[in-house]
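Encoded as structure tokens, here's the structure I'll be asking about.
Every protein chain but one is kept in place in this view of the complex.
== chain A ==
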Amino acid sequence: MKLLTHNLLSSHVPGLRPGGGFPLRIELGHPSELPPEPVPDYEGDEEFLRRVHHVLLEVEVLEGSLQCPDSGRRFPISKGVPNMLLTEEEA
């Protein structure tokens, strides 16, 4: 799973308050090197843009999970593919 995809994902566990499913918390097996915050005037900063592009589109989460911020429900990521299916009981 790429970071850009994560930007579009939201937890759909029933009963959440509006917006309560986003953003999902990425849990990895190991620490990563994500930039903490965009610098001012980042649009003109070629080096920064390059790094953001790299992180958004070229870094993949292969194993880990996504945690719903409100409910705590975890969705596993295996071989780069998140499984966002709810169980029968949950749905």
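Everything that follows uses one rule, which is that a contact is a pair of C-beta atoms (placed from the backbone, for glycine too) under 8 Å apart; a residue touches a chain by one contact, two chains touch by 3 or more; residues count from 1.
The rule is short, and it goes like this: contacts and distances are computed from a predicted model.
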item: Name under which UniProt lists the unshown chain, selected from "Signal recognition particle 9 kDa protein", "DNA 5'-3' helicase", "Proteasome subunit beta" or "THUM3 protein"; value: "THUM3 protein"
item: Positions on chain A contacted by the hidden chain, ascending; value: 1-2, 4-5, 8-12, 16, 18-19, 21-22, 57-58, 60, 75, 79-86, 91
